[in-house]
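Quick one: this structure, given as structure tokens, is what I'll be asking you about.
With one protein chain held back, the other chains of the complex are shown just where they sit.
Naming follows writing order (A and B), and every chain is counted from residue 1.
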Amino acid sequence: MRRQWAGSGMRTALRRLSIYLFTAWATITANFILPRLMPGNPIEQLIGKLQGRVTPEMIAAIKAQFGQGLNEPMWVQYGHYWGQLFHGDLGISITLSAPVSQVLSSQMWWTIGLIGTAAVVSFIIGTALGVLFGWTRGSRADSIIPVATFLQSVPYYFLGTILIMLFAGTLHLFPIMGAYDSSLNPGWSWAYIASVLRYAELPLTSIVLSSLAGWMLGMRNMMVTTVSEDFVLMAVAKGLPRRRVMWHAARNAVLPSVANLALTIGLLVSGSLLVEQIFNYPGVGNLLVSAVGNEDYPLLQGIFLMITFTVLGANLLADILYYVLDPRTRTASVN
Amino acid sequence: MRSMRVPRSPKVLVGLCILGIFILLTLIGPWIAPYDPNDTSFVPNLRPSWQHLFGTTTLGQDVVSQLLVGCRVTMVVGFIAGSLATIISLVVGLTAGYIGGRTDEGLSLLSNVFLAIPGLPLLIVINSYLPAGEQANPLVVGLVIALTGWAWGARVLRAQTMSLRDRDFVEAARIIGESRWRIMLGEIGPNLLPIIAASFLFTILYSVGVYTTLAFLGLTNVSTWNWGTMLYWAQTNNAALANEWWWLAPPGIAIALVGTSLALINFGIDEFINPRLRAAGLTARQRRRVGMARRPRLGFTPVHRSEEIKKEASS
Partner (left out) sequence: MKEDPFVPVLDVTNLSVDYGYGDDAVRAVSSVSFSLGRSQVLGVAGESGSGKSTLVYGLTRLLRAPGVITSGEVTLHLAGERKGEAFNLLTASEDELRQVRWSQVSIVMQSALNALNPLRRVGKEFDEILRRHDRTSSKTSRQERAIELLSLVGLAADRLQRFPHELSGGQRQRVMIAMALALGPELVIMDEPTTALDVVTQREIVSELYELRQKLGFAMIFITHDLSLLVELADEIMVMYAGEIVERAPAVELYGAPRHPYTLGLMNSFPPLQGDRVHMTGIPGSPPNLKSPPGGCAFHPRCPSAHDRCRTQAPPLATIEDGHRSVACWLHDSSSTEAVPVSLSRRATSRIGQGA
């Protein structure tokens, strides 16, 4: 017999959802307002910024971006803006002279693939290690902690650079830049896929290595706290084998990490900017940095929107996961 | 108020030492730098030697001078941004947690929004909207970093304030009739100190990280020396491929060391806040001295008869 879902969990879920919706709205609105905050006519402003390096296509793109009627009241422009968004029209990139949405959809899979895989792999390995180190707390294995702390503090781009230096530069074990062998044609051929995997190894390793330490330390802390709970002692008192007790503790300890996973997606997105810079890997990050450098505002805004929505989506997903995994959020407590 | 017993664990001491060294370098770095970091008159790509402790760059600049001079900007921006962010988070968190109601709803919403939006991209975007002159100013960058990094601390402080709000001593102050602000600052504030300290250190860590990352991406003024900029120049000159480790390693390791020291000190504060994390009992080395084989396992309380202990103590 199922209980009603009248618990506090539902209320919290709705609250979280409304926060995300609000954030989404705020981001979109900010994207709208920011260029218009700059003094003067935005179009002229932008052209001025580009300092004469403007081609007719660019002017067309800018005009398309801001739509017609800059003399119309703000609200009307705002409405147009939303209308454009609902049509999937994010404007036209000034530098690439192509619709932003098109540019994004072609590039974003690289980022998602790399970051997604890296996130999952480092989460699994880091959490597993954290469980082990938390469980064996007090043993010689504790000396891993300063090492892990150091590793965690190593700036990501530094680690990536060092890896390149060691493996690609000196030892010539890994390819240096790009996502695949440029002599191959993209497609579902075995050679292409193999090449993609090969080129992804180094960037993937560097992301995993640098985020691993964070997961491990966090999980270890949680594990240590969980092991000090009474129910773990109960499990031992019941005469259960050690493995089983550790499993029980780990299951409970991993919950906050799941919540943290969502927050870390945000960090990994930031990290992707760096990966792509260092390894010359295609993706959204690379686009963002070059868009900033070239002051390609439509592209910039489009990317920012995309990143934000991805992160919000990931957060939402993690909240749902938490809801599913922890029964305390679902049904109301009696006391 | 609880007694503020500073845990004397080695981790914290190491962290403090390292941080101390870097603070020292922040103060005297530019003075003790052997050469002008911008000076390109040296032989490029030299390996470390007594004349150039960390060698030279592709442009013929002395690395160690860059490192020492860059220390100041890096640390100062990190410190300022961190302090600013902590102040904001303290004000927001304390107010939201104590006053509650609508104020809390609004402030929580604000911090949740800032938490949800990814930091680095936001930073990059805001930075790009700034006029070119301001972009170069490290202090402005620091401000922007603070504006995007306060949310985490605010959330933590809010939670803590809320749990303290209902405690007896606060209730007593309320009954006496102390004003809201006095209660917040005088009663609740001091009890939040460990958390504020941890949050402060963490935020500095974050700020240093973000600032150097921005510099690495070339988004700050590339002529101001900081560790991130050093790596930017190294990257654009393909130092990695040329195996010029003496150029790459120092700034990166410096950043890592500063981060590590802050994290270690934070460990100490963590253990202070959450006693369960404190090492209960002995470390492995101490145990071996006492004669106990393995670490005490859960559900297997060790039996160590006093006669044996006495015997060892006298031997």
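The definition used in the following text is that a contact is a pair of C-beta atoms (placed from the backbone, for glycine too) under 8 Å apart; a residue touches a chain by one contact, two chains touch by 3 or more.
In this text, all values refer to a predicted model and were calculated from it rather than measured experimentally.
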Hidden-chain contact residue, picked from the options A:Gly79, A:Pro241 or A:Gly293: A:Pro241
Contact with the hidden chain (one of A:Thr27, A:Asn252 or A:Ser272): A:Asn252
Omitted-chain contact residue, chosen from B:Pro44, B:Pro194 or B:Gly299: B:Gly299
Touch list for chain B against the chain that is not drawn: 280-282, 286, 290, 295-306, 309, 313
Interface with the undisplayed chain - residues on chain A: 1, 3, 138, 228-231, 233-241, 248, 251-252, 325-328, 331, 333-335
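Quick note on the criterion: only the chains that are shown with their structure count from here on.
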Chain A residues touching chain B - in the complex, by the definition given at the top: 19-20, 22-23, 26-27, 34-35, 37-38, 136-140, 142, 145-146, 149-150, 152-159, 161-162, 164-165, 168-170, 176, 221, 224-225, 227-228, 232-233, 236-237, 242, 245, 263, 266-267, 269-270, 273-274, 277-278, 288-289, 292-293, 295, 300-301, 303-304, 307-308, 311-312, 315
Partner chain A, residues of chain B touching it in the complex: 11, 14, 109, 112-113, 115-122, 124-125, 127-129, 205, 209, 212-213, 216-219, 231, 234-235, 239-243, 245, 248-249, 251-253, 255-260, 262-264, 267, 270, 274, 276-277, 279-281, 283-284, 294-299
